[in-house]
Every structure is written in structure tokens, then in C-alpha cells.
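Just one protein chain is left out here, and the rest sit where they should.
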Amino acid sequence: MSYIKKPAARHPKLKVNSLGLTVRDYEGSMSTLCAGCGHDSVTAALVQTFFELDVEPHRLAKLSGIGCSSKTPAYFVSEAHGFNSVHGRMPSVAAGANAAHRDLLYVGISGDGDSLSIGLGQFCHAIRRNVNMLYVLENNGVYGLTKGQFSASADIGSTSKGGMANEQGPIDPVNTALSLGATFVARSFSGDKDQLVPILKAGLSHSGFAFVDVISPCVTFNDHQGSTKSYAHTRSHMHEVIETDFVPLRTEITTEYSEGSVQGITMHDGSVVKLHKVADEYDPTDRRAVLDYLAEVGSRGEIATGLLYLEEAGADMHGFENTVDGPLVEIPFADLCPGSKVLEEVQKEWW
Amino acid sequence: MSYIKKPAARHPKLKVNSLGLTVRDYEGSMSTLCAGCGHDSVTAALVQTFFELDVEPHRLAKLSGIGCSSKTPAYFVSEAHGFNSVHGRMPSVAAGANAAHRDLLYVGISGDGDSLSIGLGQFCHAIRRNVNMLYVLENNGVYGLTKGQFSASADIGSTSKGGMANEQGPIDPVNTALSLGATFVARSFSGDKDQLVPILKAGLSHSGFAFVDVISPCVTFNDHQGSTKSYAHTRSHMHEVIETDFVPLRTEITTEYSEGSVQGITMHDGSVVKLHKVADEYDPTDRRAVLDYLAEVGSRGEIATGLLYLEEAGADMHGFENTVDGPLVEIPFADLCPGSKVLEEVQKEWW
Amino acid sequence: MARESDYGVNDFGLKIATVNGTGSASANGLLLQALFRMGIPVSGKNVFPSNIQGLPTWYEVRVNKDGYTARSPDFQLGVAMNPESYARDIEEVVSGGWILYDNSRELDDEFRRDDVTFLGIPLADMCVEHFQGSRIRILMKNITYVGALVALLDIDMDVVKGMLQEKFASKQHLMDANFNAIELGQTYALEHFDCPLPIRLEAMDKTKDCVMVTGNAAAALGCVYAGATVGAWYPITPATSVMDGFTEYCRRFRVDPDTGKNNFCILQAEDELAAAGMVIGAGWMGARAFSPTAGPGISLMSEFIGLAYYAEIPCVFFNIQRTGPSTGMPTRTQQGDLMLCAYASHGDTKHIVLFPADPKECFEFSVQAFDLAERFQTPTFVVSDLDIGMNDWMIPRLEWDDSFVPDRGKILDADELEKIETFYRYLDLDGDHIAARTLPGVHSKGSYFTRGSGHDKYGRYTEDSDAYVEVMDRLLAKVDSAADHVPAPEIFETDGGKSVGIISVGGCHWAVLEARDALATEGIEIDYLRIRGFPFNQAVEQFLEDHSTVIVIEQNRDEQLKNLILLETSCAREKLQSVRYYGGQPLSKGHVIEGVTPFLTRERAEVLQ
Partner (left out) sequence: MARESDYGVNDFGLKIATVNGTGSASANGLLLQALFRMGIPVSGKNVFPSNIQGLPTWYEVRVNKDGYTARSPDFQLGVAMNPESYARDIEEVVSGGWILYDNSRELDDEFRRDDVTFLGIPLADMCVEHFQGSRIRILMKNITYVGALVALLDIDMDVVKGMLQEKFASKQHLMDANFNAIELGQTYALEHFDCPLPIRLEAMDKTKDCVMVTGNAAAALGCVYAGATVGAWYPITPATSVMDGFTEYCRRFRVDPDTGKNNFCILQAEDELAAAGMVIGAGWMGARAFSPTAGPGISLMSEFIGLAYYAEIPCVFFNIQRTGPSTGMPTRTQQGDLMLCAYASHGDTKHIVLFPADPKECFEFSVQAFDLAERFQTPTFVVSDLDIGMNDWMIPRLEWDDSFVPDRGKILDADELEKIETFYRYLDLDGDHIAARTLPGVHSKGSYFTRGSGHDKYGRYTEDSDAYVEVMDRLLAKVDSAADHVPAPEIFETDGGKSVGIISVGGCHWAVLEARDALATEGIEIDYLRIRGFPFNQAVEQFLEDHSTVIVIEQNRDEQLKNLILLETSCAREKLQSVRYYGGQPLSKGHVIEGVTPFLTRERAEVLQ
């Protein structure tokens, strides 16, 4: 904490968090996205999330691939470390970074082209590895940056700006993540900050791969009539399966959880996620039931949103690898290099 | 048919098929796999399939990636066209080949490393594209050719030869294929030719991506106690969900399908697949129900086998692309090149 | 501050600064088209950011009565529509020039210059007054500045109106708005300024045998004419429009009239690896297949390219180069992938590469690339760049010989196979290093096993040294033998043999030509060879031999063309001098002259003989 730059003089009325930082300190450089782009709203939600969770800016590592969505890490928390890598391959960079330094907070931002086309393999394997990070997929059904081609998440029948309808079935990242055993799966909408922020907070607290699919309309190439990832379509077809409250560790927990419609899940770091369920029988910890429920909602043409599935117990990548508790980068060289004595010993085995 | 090489003089007692070929004509060069390798049994099942379905050898295109499994195309139907491509990327080669020449029969052979690690993205996208081919994944839970590392299909708790247990959850190709909308999904066992052959036949008749996951034990690196892809484990945990009969087009169909336990599905080419169901309520055309049933069987530690899901109606890649009915490679150049007149016309638009 | 410079009637540069995503592209296109229709040689370069909307973007128009189309950084007129970039835009106009700007908001003093004339028009205010709705106001602001240019540059108003009529034939209200805006601008300019300016236009007849098109559109059309049926791709700037063009032309010319079905198959792959695999699969089947991409795509395709080389599968890759390395500057041009394309993939490999210099060659080389790929059964690259591919170029009208027969190379058909005893895939029977291939499905005698692993000349798997080496040696000889078949270099020689020569490649051509002419007027005559294909044709070797100093001009940091010459010819290193520009803009005359001058002063005596 001692290494946070002193905040510049601010408007005295701006709220400060426990680090003495204002929400401004969590902003990044000016967005260069189109006015109205859904991605900018996700950025705003992230800014609020980090501010409210008292995240130390320089302890945050923000990564992305390539695309309009992948540009957004530049637009929040300037004093975090950012890495805009190559198209579709951010998950591996994040896994390697996390392997080296497990104590930072990792947030990965990706797009549907980035994660479901070129990056599908890496996306799936990051899930399998349960890399401890918040992974936000800004899903607009198109390749924004290359000017509007359908992506693999485009729904059947969704039309392009030119009027052509997509015929191939979509790869639904939520369904895919659940099928592959993801431990935290949520879907939200860039236009619904109230829903999104608590989900992002919960995701950041999750110890493992926290996947958040955010429908984030592309106003330039996929916000017309006929598009199923437009603001209008998403607003009118959104079905909130579950409402999320996030109670950070430091807040005293006073609420009692009533049976039935509210479920409280304690995160690894002691925070609590409270899930208000729309349907009593919905159990966000029963993978198969969730898949079935989503399929049902989906078959009605509706888009289920909320923190859909959560499993806090599983091992993350470091659990599988049995890595030491602290960051590998902080181990002194003396503890890494076995030295000359050992070298002599080893060589005795070399005949 | 006129272009089939005359069969060499054969033992007079060998059965011939309608092309006058014997089963020997469907064999390939000598296997170089380990004695007892499951993959060789799959090869044998393929040989029988092609023989019994009267496949013209030179109208068969057999493709693979790299691995022990991927070597097998050399071991069946020497007079088919073979393509041993690069590791994990066979699906794209098959898609391109099929795009160019839709009239051949395509069979792709892959391994779990080939399809679920390096090739996961291509595998998933071939499913999404519904490339018309029979896709056989010879699944042994390890990388055979590189000497026994765990693959992404290794089950939790399965031990390596050295005794280390795998901790990461497997990518189950059947579940993955179903989740992604595959139109034909089966699982079988290399040790059960009776089950496998009708499934392969049905897959070859299917118009679309016919996915067959074959548990195919690696006797050298993954057939010990503790391994969940061994002969012994598979034999004792196999649960045949559905029994498949394949009735080729030319066979007169006389059987009546009784209600309930037998379901007959007519394939695109007029052949019929008869499915004898173990549980009456199992519906191999209801994707969600199949997923649930498999999850249940799986939760008991059993391996569901059979032709698990079949959907004959959907468009294949050429349907999506609205390609002409015949092979593109046979279109005469004159029909492809618009000629000088058109060039003049086009250029009028160029200002 | 920019320096003063020559200009005159039908000879000047103008740069329009706007914000991207505001519709300025179509206004600028209208302007360029009008000039072209007036018969005046013109070229347009789009300088755009790697985003979709809201950032500064520029359009550079060069009018040159002599037909020079290379980029020129001398702008006599600046149209400064974007306050964000005023500082730079105003500074870039040459001394004595003019700056057209929107004075709805007053210009800050800091931007004022004494040596240029500011022409303020209250464009925003006028549009607010005359049009309804913010979208249409934004669009019409662009048309209004074009209207002002009509007056300032003396553009033929009939031509402009004719174009608007064509364009909006079916949309009366848009046509009205456009007419209105054009006239608003024109009227304002006529009333407030001394029109036309000394830089102005006069109709000519220099464009009547020409067309105006981008390299990518021409390349796409070339693929259609070559008979390509399978295209596989993954979107990437600046290659995307190749496939956009192919799609468009195929929809027009390749749909079976009877069935409404496509005589082509375009696969949007999940990434470049898959696109390469698809093209290889299709090539194996005998289709002409291609994939357009840029540098990152070639990197990703590297493994597959090696497979195609070793298994001898015809396939065509377009590399529309952008500024590297890594993501680099995706909307800037460069020639940074020359070495990569020549030797892509691990192990010993070498590939055929064609280098078009303009859209005309993009069209022609596309066709030729498929012939070469099939004849030599090997991956073939067409290496273009963002400038050629995405900018509008004036080129001589394209021609097509209807008697053209594609060179499919050695393919055995069913009858030929019926006759032979046994077919061996990699056996060279006639000593030209090329073995016949067969296509799947044709005849069982033609079956063989394609693999990227070791194989002997019979096509059998091998781990034997000699058998392996024999095939590898043939492959080297095979690709080298393509040197006589790739497009021969274009050579510009002065009368007497000169001791200094220039070698260049691709889009550098136009700046080199212009610089060479300029030097010639100063009495400095230089020979010039433009490379159009790799492996290098014998004529390249000859040119190198004939000159004691050869200056290699290219657009990359690492002297990649010079390096290829060092590696692939017998030229002595001392002869070779290097001129490089790699800042991401198209090359201009100035770069060339500045670059070659140091070598000329040394050689000058000799040069002038």
C-alpha cells in the first residue's frame, strides 16, 4: 500500500475509498471507441468495481487480446499494469503471469471474436486450468474492429447490417464454460450497470476463473433491427435469473439469509455473495440444473442473466500445480539455485 | 466405378461386396503401432465398415493430424486418398477439401491430444460448421506418440504410469460436441467391434459432422491399473445406452419398428439407423435429455456408449454456404471465368 | 513548418483532415472521382486510425497532370475539419498555401500562420441552418466543403452533379440534400474568396483509358478470373477487402443461374491457421484456393505453409502488408514481410513470391499466382501492401484474353492413369523437378498418401537419409526453376549503360519513377529495375552485373530486399547500397532523392560519364 502514488488534488466532494482514492483514480485514458459502444459501459462498471473494492491500482494486472473490446484495458485504472497482447491468446498470457505472480488481481477483457473464434482453444483451456482471474467477454456478436463480420456468437437468424442472416449456430460462451466445468459463470448486459457491478465484484473475489459474458452492443455494426445483440433486443429479452449482492469482507455481515429465494455463498477471501433467485428451484451450485434452466430460458428466445453458477471449493491452477503460497517472482535466487554442492551430487548419477 | 483398380486374384472363399472387392481390398499397409494398441481395432472396424458399405476406395478421403491415432489412415484402404496433415489442424484441412469436392466420403481420424488440446478450437468449429464427414476420435487419455503425458481427456484421479494422479477435470468430447450443437454424436470402445461398426456406418451415412468418440486404450502408456481409459476399466464401466443397427439403402427394409424401445431414423441417403434403446425414455433426438442422461450415467462413474444423439435435418457446411450440388473442382473453367465482356462492364463502375 | 514548393494548374496536393466515422470518406471519394472524370490524373491516399469512429483521419489527394501518383507530402491546400488535429494539419500546408476550415468556431491564435491564407467557412452553422437532424448535418458538412472546393479549384460542377445523380438516383431526398450542400459551399466560396485559387483544375483527357480502383478489389477480381473456387480467411486489416471483393464479384458472376447456388465456397475461418488448412485441403482436392491475410496471419500460418511446401500442395496466399512487427500499426503500410514470405516455416523451405506495384498487377499477378502454384505445386504468395491494397489508384484499364487457359500443371486424369502401370506421387519423370499429381476421387490408381513427414520419391513414408535428401534436393531445384516463370522484372534503362542502378519492389515503384525523372532533368540518369517475382529472374542477376552500384530502395528497417538479393544472387555486397523508409506512409519522391543522393555524389562523375 505504501507504493500507491499520492492521489492528485481532487474535487473535495468526490467520495474516497479506504485507500483514499476517488473513482477518478480508477479511470484510464480517454476511450477511442464509438460513442455509445457497449464496451464503454463495461469499462465504467469495472471502474466502479475496483473503486468500491478498494483495489490498489498497481496490484491489478489487466490483460486483453485484440479487438475493440480488447482496447478497453487502456480505459480503466491507468495505474494498473496493462497488457494488450495478441488476438485470441490472452488467456495463456494471463495463465503465465498468474503462474509467476499469484498475488496480483487479474482481469482479462476479451471479445467474442477474440475468445470464441481464434481464441476458443485458449479460452476453454483457461477454464479447465481454472486460472484465478476475472474474465470479461464483451460480447457483441460481431468483429467490431474489423468492421462487422459475424462472430461465432452470432445467433441463428441474426442479420448483419447489410441484411444477410446468420445461419450457423452460435457458440454460447456461457453454455461452453459451464460444460467445461467453469467454477464461476455469469452473464450480464453492458446496459445494466446495477446488475453488472456486483457480478464483477463477486468475480474478482472468486478464487478461480470467474467468467462473465457481457452482452455489449456494437452500435456501429450490430445494433440495428434484426440483430440479436442490440440494445433493444437485449433489453426486451433479458431474463434475470438471479440477482446478485456482493458483501465485501470488511463489511459487517448482519443480514440473515432466509431459506428459499436467497442463497449466500462465502468466497475464498471471506466476502459473501448473496444470490436472490427468481425461481425458488434454481440452484446456482448445481451445474446440470443450471444448464437445463438456461436451455429452457433460451428456448423461449430469452437471455438468462445473473451470476448463474458458482462453485467456490475447487482448486485453481496453483492448486493443481501445488505451487508455493507466495509469488514465484519473490523467491530469492538463493532458494532457487541448488548451488555447487548439489551439482556435484547430481553428476555422480551421470555415470 | 469404372476407375477402380481390378482386384488382384484372391482366395476364392473370401466374401466379395457389390463392387467385387474383398475385405482385403480395404486394408492398408502394416500397422506400426504397438501390439495390442486400441487404435488397431478401430482400424479393423473401419475396414469392415467400408467393405460392407461397398465404398469405392478412391472415393474415400481419409485425413488425420499427428499422433499414433493419426497414423492409422495409412493402415486402412490403401487405395483411398490419405492426408496426414499437422498436429491438431486436420478439421480445417477436411473442411477445405470438402468445400472443394463435396462428393467424396470423408473420414477424419484424430486423437485426444490432437482434438482436445492443440486442436480444440478447430474441432469445435468443425462441429459448428457441420462439415460433412465421419470424425473418429481415438481417445486414450494420453499423448501416445510423445510417450504418455496426460491429455485433456484424462479423467480426474486417473493415474499415469509413474503413478501421478491427474487433478484437472477432463474435456469430455461427447459433452463438448453435444453442447456445441453437433448433429451426430456417438461413443464406443475399440474393444467392441460389434457396437462400433454399425455406428461407423451410420456416421458415414450421416449428412453432416458425425462424431464418434472411441475409447481406444494405449497399451503402452495408459492401460495399467488406475487408468480410466484402460481395457479393463472401460469393459467394466461401459454402459450401452443404445444399441445401433444400420440398414443400408440397398437392403430392403422389412422390419417394423415397434413403439418404445426401437427408434428408426432415416438418413439423408435413404439408409436407416435403428436404435434399440436401453431405457425407454431415452430420446436420441432430444439434445438436452441426452446431456442429462449422460451426466447421470457419468456421475455413477459409468461410460455411456452407443449412438447417443442424431439429428438428420440440419444444413451442413455447404447448406450454410449455398454451394452448388456438384463438386466445385468439376466446374469447367469457362463457367468460372466471367470473361472479357464482363471485365469491361465491371470497370465501368471503377469511375 | 512545411517548406514552399512548386505547384500550379493540375499540379498540387491537398489534404483533408476529418474525424473517422463521420461520412467524410464518401465526400472525399466524390471529390476524387470528379477530378478523375475531368480527365486529370489523380491519386488518393487514406490515412486512417486503427479504430472505428471518432479519431483524426486524413485523405490526401494529389493532382498531377504528368500522371505521377506517388504520395507527395507537399500540400498546397489543407482542408482542416478536425479541431483535434488542427495543430498538425495547419502546420503541414506548405508556405504560400491555403487552409480551408470551419470558422463556426473561431480559430485559436496559436494555430495562425502568416505564410498561408486561411479560408474560413462557417460550415457547421450553415448546415445547422439548412439541414434537419444531427446525422444529416454531419454528413452534409462534408459535402459542403466539397462544394467550396468546386469553386476554389474550379471543379466542373456538371461532373459533380452527374455523379450525385448516379449515386442517389433512387433516393430523391438525399440527392436534394447533396445538391443543396454542394451549392451552399460553392456559393459561399464564390462570394467570399477569390475563386479559383492559383491551384486549380483544367479538364484534360488523360484518364479515359484508365480506371480507378483499389489493389484489393483488383486482386479479388483476379481470383475470380483465375477460376478460384475456394476462399478461406480470417478478417484482418488491410486484407479484409480482398475477401469482401471476392464475395461481391462471386455473388455477381458465379451464382448458377439455374439453381441460384454458388459456384464458389467462401469460408470465414476461426483463425488464420484454419484458413491455411482449408486452402491446403481444397488445393489437395484440385481446387484453386486462396487466403488473404497480413503479417500476423502469415506468422500463424507458418506451420501449415511448411506442410504445403513439403507435401507439394498448390495454394495461394495474399499478404497485404501492414506495419509490423507484432500488431504494429495495422493501418499503416510497410514492406516488412519480404523475408518471411520467401522462407516461411521451419526447416529448409523457399517459396514463390509475386510483388505487384499497383492494382493492375494485383489483378494480373493474382491470376498468375494460381498458375504458378499449380504448375510448381507449392505455396505461392502475392505480397502487396496497405497502400496498394486499400487506396484508390488510377491504372490503365484491365484486359482479359478470352483464350486464356489456366496452367494446371501436371495433373494425371483418369485416362492417363488407366494407361500407366503405377503412379508415384513424387517421381520426377522428365527432369524438370516437377512430379505429376493426381486428384482425389478420379481413379484408384491415382491414390497416394499425402504427408508432411519424411517421404521418398515414391510417396512412401521414410526415415532414410538418402531417400529424404533426394526429395529435398528436387524441391529446391523445383522452386528455383520458377525463377523463369515468375513475372520478369520491369527494367528502365537509359540509353547508354549507366554505372548506377536502382532496384526496388512493389509500391515503391511510383516514387522511384518520379524521383528518377526528377534526377534525369538534373542530368543524373539512373537505370532502374523493379523486382516482380521471387526466386529472382536471370534478368535481375544481369542487371546487378551490369552496374557497379546498385541502390536497393524498400520500405522496411532491415533491408529485407537487399538481403534477399545478397542471398539469392551472386552480387557482391559492396555494390549494394540501401535506402529504406519505414515510417508507415507510402514512399514519396523525396525519400528516394534524399536516400540516393549520398551515393550519387560519390558516383556522380561516373554516372554522368
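Just so it is clear, A, B and C label the chains in written order, and each chain counts residues from 1 on its own.
Throughout what follows, a contact is a pair of C-beta atoms (placed from the backbone, for glycine too) under 8 Å apart; a residue touches a chain by one contact, two chains touch by 3 or more.
Small disclaimer: the values here were computed from a predicted structure and weren't measured.
Only one residue from C:Cys195, C:Val255 or C:Met329 touches the chain missing from this view: C:Met329. Of the candidate positions C:Gln172, C:Ser403, C:Thr521 or C:Ser570, contact with the unshown chain belongs to C:Ser570.
Per the touch definition above, the residue from A:Ala95, A:Leu116, A:Ala154 or A:Val214 contacting the chain not shown is A:Ala95. Of A:Ser18, A:Ser299 or A:Ser340, it is A:Ser340 that touches the chain left out of the display. On the side of chain A, touch with the chain left out of the figure occurs at residues 3-5, 56-59, 61, 63, 73-74, 78-86, 89-101, 103-104, 121-122, 125, 129, 317-318, 321-325, 327-329, 331, 333, 335-340, 342-343, 346-347, 350-351.
Even with one chain removed from view, chain B keeps its contact list with that chain: residues 32-35, 66, 68, 71, 84, 86-88, 117-118, 120, 143-147, 149-150, 152, 220.
Within chain C, the residues in touch with the undisplayed chain are 49-50, 295-296, 298-300, 302-303, 306-307, 309-311, 323-332, 334, 336-337, 339-340, 343, 345-350, 451-454, 462-463, 465-466, 468-469, 472-473, 476, 556-558, 560, 563, 566-567, 570-574, 582-585.
Here is the rule we use: only the chains that are shown with their structure count from here on.
One inter-chain figure worth recording: chain A and chain C are separated by 40 Å, centre to centre, where each centre is the mean of the chain's CA atoms. For the pair chain B and chain C, the distance between C-alpha centroids works out to 43 Å. In terms of their C-alpha centroids, the spacing between chain A and chain B amounts to 36 Å.
The residues of chain A that reach two or more other chains are 117-118, 120, 152, listed in rising order. In chain C, the residues that reach two or more other chains under the touch definition are 270-271.
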